[in-house]
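Let me begin by handing over the structure; questions about it come next.
Note that one protein chain of the assembly has been removed; the remaining protein chains are unaltered in position.
Chain nomenclature is as follows: A and B, assigned in order of appearance, with residue numbering initiated at 1 for each chain independently.
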Amino acid sequence: WYGSGHSKISPEQAAKKKKLERLVSSDTFPDNLKSVAVGCFECHGLNRLAHSDNFDHQNFKINVIVSPDDCGVCHPVEASQYSNSKKANALDILRKNPVYDMLIEAAVSIKEINSSGNKTVKSTEHTRNQTCYACHGTEVKVMGRQTISTEIGEMSVPVLTNWPNQGVGRINPDKSKGSCTSCHPRHGFNIEIARKPHTCSQCHLEPDVPAWNVYKESKHGNIFSSLGSQWNWKSVPWKLGKDFTAPSCAVCHNSLITTPAGDDIIINRSHDFGQRLWVRLLGLIYSHPQPKNGRTYEIRNSASLSLPTSFNGEIAGNYLISKLEEMDRINSVKKLCTSCHGTFWTNQHFSSLDKTIRETDRMVMSSTNLIIDAWNKNILDRINPFDEVAEQQWIIQWLFYANSIRYAAAMGGPDYAAFKNGWWSLNANLLEIQRSLKLK
Amino acid sequence: WYGSGHSKISPEQAAKKKKLERLVSSDTFPDNLKSVAVGCFECHGLNRLAHSDNFDHQNFKINVIVSPDDCGVCHPVEASQYSNSKKANALDILRKNPVYDMLIEAAVSIKEINSSGNKTVKSTEHTRNQTCYACHGTEVKVMGRQTISTEIGEMSVPVLTNWPNQGVGRINPDKSKGSCTSCHPRHGFNIEIARKPHTCSQCHLEPDVPAWNVYKESKHGNIFSSLGSQWNWKSVPWKLGKDFTAPSCAVCHNSLITTPAGDDIIINRSHDFGQRLWVRLLGLIYSHPQPKNGRTYEIRNSASLSLPTSFNGEIAGNYLISKLEEMDRINSVKKLCTSCHGTFWTNQHFSSLDKTIRETDRMVMSSTNLIIDAWNKNILDRINPFDEVAEQQWIIQWLFYANSIRYAAAMGGPDYAAFKNGWWSLNANLLEIQRSLKLK
Partner (left out) sequence: WYGSGHSKISPEQAAKKKKLERLVSSDTFPDNLKSVAVGCFECHGLNRLAHSDNFDHQNFKINVIVSPDDCGVCHPVEASQYSNSKKANALDILRKNPVYDMLIEAAVSIKEINSSGNKTVKSTEHTRNQTCYACHGTEVKVMGRQTISTEIGEMSVPVLTNWPNQGVGRINPDKSKGSCTSCHPRHGFNIEIARKPHTCSQCHLEPDVPAWNVYKESKHGNIFSSLGSQWNWKSVPWKLGKDFTAPSCAVCHNSLITTPAGDDIIINRSHDFGQRLWVRLLGLIYSHPQPKNGRTYEIRNSASLSLPTSFNGEIAGNYLISKLEEMDRINSVKKLCTSCHGTFWTNQHFSSLDKTIRETDRMVMSSTNLIIDAWNKNILDRINPFDEVAEQQWIIQWLFYANSIRYAAAMGGPDYAAFKNGWWSLNANLLEIQRSLKLK
């Protein structure tokens, strides 16, 4: 905390910085906070009536968890943008969607099999917390209180379940969604950490979302690995070509980026991490336009499943952004690319990404057709579409291989398009699916 | 060597440092060593009668290999702790255990198969050296002498077999066990290298022991990757919160760690790397309490196999530490955790690890039951329990997937609990085992 900005400046002072240098997004602050440094109680004492995790500590009422709503007292724009994102809704995205719920069961349930056949035991909350919910977030609830002994005597503290967790969609005891510490680790709240790709890499990694892996083997990643230690990671605003010479994740996805002189905005800061994106590379089960908001469990495809595409490739258009919105977003991002690359180069890059999207979707469709055919012929049981060998081979076709290739195309990481979970795997696994269905 | 501490200080001077700053653990030194810097002959000339790798070099008697016993002249506490560890015994752990020996054969033997069936050729010593023994250590023996020409004329030098090798359990020509250079690379003996996780990562990596991989994707690893270059890696003692703000492997596993002021010990240095640990996450074939000493080949389970657990899950309790000892060790480590984290947070973390251990062991048991059933029905041949397709699928169930999930739970690396050799693989592979047995 001593090394953090919070220890060095009061909200009121922070608000006096020049527009592009400001990190607080509110102009007014509660009287008791505005002129003091941001210490323990300034954050852990906020909104205590909303916090079921509040406890007495030397006559102060302390919340165990500082939530996005608390951070939003000084950073309301960020809190608000975030709350609408897929990240904030990441837990509900999984548990409120019956399709994903079945997929999770296929992945993490404890199966007991005896010699006469299968017996699946339902997954435990614990294992969900350790796997999917570790990144997506848990619902942290207060389950009574306990007395613990400390150096200053006994204390009665709340008992939290599904904790510790720092997933991006954590539901907090004050009902807010998210966990700022996912990217800004307590208590340093270091913008350097949030801007470095290691932070994103904790969740966005192979085999399902190989963003970090592809980045590392891309030219951008190479330059970051080679020269990143010489860059200015703390400068606000972040000046392209001056503070850094190749993008990290944050540059393209959410940071405020300006020209080298620091006066012209190239692209604005956003804490809605999907807000700059037009296409969703993560195929569910095909790639598709970004959803209109972060509550993807509200989506219904033509077969009434909570999926943004149908098995036949049709998109759930009502829930996804329009062509026009897609074009707007592409153009915003291109402004960033063309700060270093030529216009023609940039256009070709994105047109090439489009082709990859179409080809990988077509490959996924081939495998889906095999599975649907097997369902229709009762070779596979469609009640749970995810729990047989061939079905699981089909899952990795879209969740691992097609995704890898698309991320590779987006960032220029050739191996993830080729031999490392790429086209090689996509082709070989298609033959495996076919063989599995034949052997049944 | 010029950059090393050895070039800058004599043992006598080194022993005069304040207690917590000392790196030599002896108070007395041989007369000829005590007041000079630690140069070539000071190390390569020790205990020459014990060294069968000794040779004449310009009238000096030189040992090719400097062994832990040699280092122990000035660092006796470290040498003694190390000699009792699993690391020092790592070669014998493999080759004196018939079960592991069969496992090695299954892994590294040269198999020649013709159209009529299998023919297994026994593994070569060479391939064992390049694979398992590369980390575990080889037995370096002197096999006669040879004459080589050098710039200063001809020299007669010992011919060493199973060399070069720097495995942790190397058996040296003076009969000592271990290789200090595994972690303190010659001739810099740089504490910075030993403390950085890259050193541990040479051996402790996926798919069997994904400690490094999980660390990298954990919050601790993220902070190390983002900020580690700004930390003080050479300070002795190593001051938590001042010299570093997130642990590397050495912090939790063996370094002397003090409070920020450097005067209070949080946890003591140990070169017995298992000494702080209570549970052994590496399932053989289930997780179990740490062995009482490093000679695990002495263990006998209830079926008289040299394994710390039986196939039915029973532990070989006589050879493993007691519940009481487990509690002592947990509490020591918790003292380290609670230097940064709250007590409740820390307790929940370890209780969550316990649950993961139980659930993964249960999953391994499911697969073991399938294999035992197949042995009983002669679907598989139990003479060598490791050499058929289904058996090898069973091996990766406990050696790769269950281990990955446990390491992920211990350090908070979600993907290794989920899609990357985690629960996804544990479940999918169980179906594969079942299919393999059906297809036989």
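The definition used in the following text is that a residue touches a chain if its C-beta (ideal position, glycine included) is under 8 Å from a C-beta of that chain, and two chains touch if they have at least 3 such contacts.
Note that the coordinates shown come from a computational prediction; the quantities given were computed from them, not determined experimentally.
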{"item": "Given A:Gly169, A:Gly221 or A:Pro247, the one touching the chain that is not displayed", "value": "A:Gly221"}
{"item": "Candidates A:Gln13, A:Ser229 or A:Asn268 - the one touching the absent chain", "value": "A:Ser229"}
{"item": "Option from B:Ser25, B:Ser109 or B:Asn347 whose C-beta touches the chain left out", "value": "B:Ser109"}
{"item": "Selected residue (touches chain absent from view) among A:Leu324, A:Ile383 or A:Leu431", "value": "A:Leu431"}
{"item": "Chain not shown, touching residues in chain B", "value": "3, 64, 106-115, 118, 124, 126-127, 129-132, 134-135, 148, 150, 157, 159-160, 163-164, 166, 185, 188, 190, 192-193, 196, 198-199, 201-203, 205-208, 229, 388-389, 392, 399-400, 439"}
{"item": "Chain not shown, touching residues in chain A", "value": "216-219, 221-223, 225-227, 229, 245, 342-345, 348-349, 352, 355-356, 359, 362-363, 366, 369-370, 373, 377, 405, 408-409, 412-415, 417-420, 422-424, 427-428, 430-432, 434-435, 439"}
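Just so it is clear, only the chains that are shown with their structure count from here on.
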{"item": "Intercentroid distance (Cα basis), chain B paired with chain A, Å", "value": "35"}
